[in-house]
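Sending over a structure as structure tokens; questions will come in a sec.
Omission of a single protein chain aside, the complex is shown with its protein chains in their original locations.
Up next, chain A:
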């Protein structure tokens, strides 16, 4: 599946709608898949922690693996490896790039 972000679209509302329909969240990726971060949902201490750790729009993120008993997701972000729980991974909206 390949989602192409149409940056030329002038109508912001419909772009947002389009992204919400077709984008995924980090927890939905499968091992080895890479995506580009679209945005972090919500405004609270969880979202600010994620942002400080480098989950910002435009950044690449790779789903590496999951811990035993469907525990946290380990992902590659820039040069770092970061583990986030399912709840946090669901807050990270990504567009899938192959």
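Please note the rule applied: a residue touches a chain if its C-beta (ideal position, glycine included) is under 8 Å from a C-beta of that chain, and two chains touch if they have at least 3 such contacts; residues count from 1.
Here is the rule we go by: contacts and distances are computed from a predicted model.
Look at the chain that isn't drawn here: its UniProt entry, checked against "Ferrous iron transport protein B", "histidine kinase", "TldD/PmbA family protein" or "Aspartyl/glutamyl-tRNA(Asn/Gln) amidotransferase subunit B", names it "Ferrous iron transport protein B". Contact between chain A and the absent chain runs through residues 40, 43-54, 56-57, 59, 64-72, 74, 78-85, 87-88.
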